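Subset of chains shown; positions unchanged.
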């Protein structure tokens, strides 16, 4: 199940770039190259977190776990592609909550009557998703209600980031035992690493982390540069590319883990990856990108399109409803994937 | 409790039509004539399903159970009354989820502290309703976000229909025992028939099915022809007539069964009828009408009005919330009926 063979796409991407290949080829190959790098970065983070104690380790895991998305988005932001960055935030939320979680429920639930997961954790995550939905909705709502351009994005980003900090205190301090009913629940990479590869030395973990970061940065710059011409050649809007494809690149490795844990009937792990990734994108990645936007001189707002905010809000409502009972089955997975398909159809036909 | 005495309205309707009576009279009488015919069609389907084995029987019951709506809507579609057809879809969803289910909770819950029903079944149905709400919302959202007319209705209809097929596999195959905790749960007509009338021969069932189909078709053509002039005479908009009256015609017999089962404290049956009818209208009738629209040369889209989609979305959210705990009481029924009344007020005053 390892995706490491995809690393072969790194030299291929560099070669294609050197020979000035078509943007479509560069987009696809650099995207495929990032998938195993994102997976390796997660592994290295988990390995390193073993050496720094549980709390700092949890913090590292929660923040560095989103490094691939942040690196890709940072380059896109620098190129003035703020709308595509926002589309990839939307896509990351929809993709994780509907596609990854849906596939997990289908593959996990097939052949089983039901699968169970921790209701309280699901409740807290469901609540955080609602907070995120409100935060991503207010700037657009503000624009709609007033027709004015005064952005409230920075203030909203601060509140979202505060909610994220509070959730870390909850998860890593006051309710630690709640989310640790199964070992490694919020560090699924950890268990995977231990099973498959044993413990790394501290030096190896740091070296891998550094090397992978540089490689992701190089691939991301190529990927971002190819988005617009590649989308144009393929007849996609850049928004569709952002919502569907860009969002998958940073999350594919995690999605595969989520499905694998579900298949093993470890729905708590699966749920932790898919829903955790969504809350982190909304409460950590999105605010950090707003702050980063000021740093790179390309201020980003949180003014999403109507189609995006309604998609996010309804997705949160559906997932929240289906997970409130602490049980799932394959049919609920089919529902999530159907909702994903319908939104994807909408985004596909939306004009630029 | 039999509604068969209403069959007397069939000859009356034919007579009124012959003598060229007022559209109001023809509308009312043909509508009343369809009510017992829809009930009889349900009975005949249940009877026939006994002879064909459980799975085929379940399929027949799930698809033929919607035949009256499909026949009425087919004639309306042929007459170019697509908006009224969509209004009757909206009305069927609101009427079943708010009015039928609300009345069932009131009559069933009065004098009892609480009534209980299967939470898992309620969860799956609640999820399907969300899928339906998203599907019926996207075309309008698409139109709103873009101002363009590109319809995504056919693609959405295919996804909704796929969700319907999957739900049949879930109900009739993989989770059969879940929905059969009480005998005949999803075939309430069956139990009713057995209690009241005994088993029919296969020939009788087929003959009744054929005869009733012809009569429904004749009454439907008269009903559809009278909608617009009758609405105009009564000061209603055709949309109000579709949402409130037309929706009741095909569902009145089922609604009475739902209330009766609730009174007997068989809320699972009651719930199965009211919520099942809504999911079938959204996931089976609506897509089939889109496909049928191409066949009759009057393509129908799923572009509902804003008022309709917000009514559907909020209704799904309210019902989903009230049924998530597997318990109900009369006050929850009052809430559903109040929400129905408020939407009915809105539709009444909406200009054409």
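Going in written order, the chains are labelled A and B, and every chain counts its residues from 1.
One rule holds for everything that comes next: a contact is a pair of C-beta atoms (placed from the backbone, for glycine too) under 8 Å apart; a residue touches a chain by one contact, two chains touch by 3 or more.
Small disclaimer: the values here were computed from a predicted structure and weren't measured.
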| item | value |
| --- | --- |
| Overall number of sequence copies in the complex as this file defines it, 2 displayed | 3 |
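One rule holds in what follows: only the chains that are shown with their structure count from here on.
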| item | value |
| --- | --- |
| Geometric centre distance via CA averages, chain B-chain A, whole Å | 40 |
| Touching residues on chain B, where the partner in the complex is chain A | 119-120, 123-124, 126-128, 130-131, 133-135, 137-138, 141-142, 144-146, 148, 150, 152, 155-156, 159-160, 162-163, 166-167, 170, 174-175, 178, 313, 317, 320, 324 |
| Footprint of chain B on chain A - complex, ascending | 113-114, 305-307, 310, 314, 317-318, 321-322, 324-325, 327, 329-332, 334-335, 338-339, 341-343, 345-346, 349-351 |
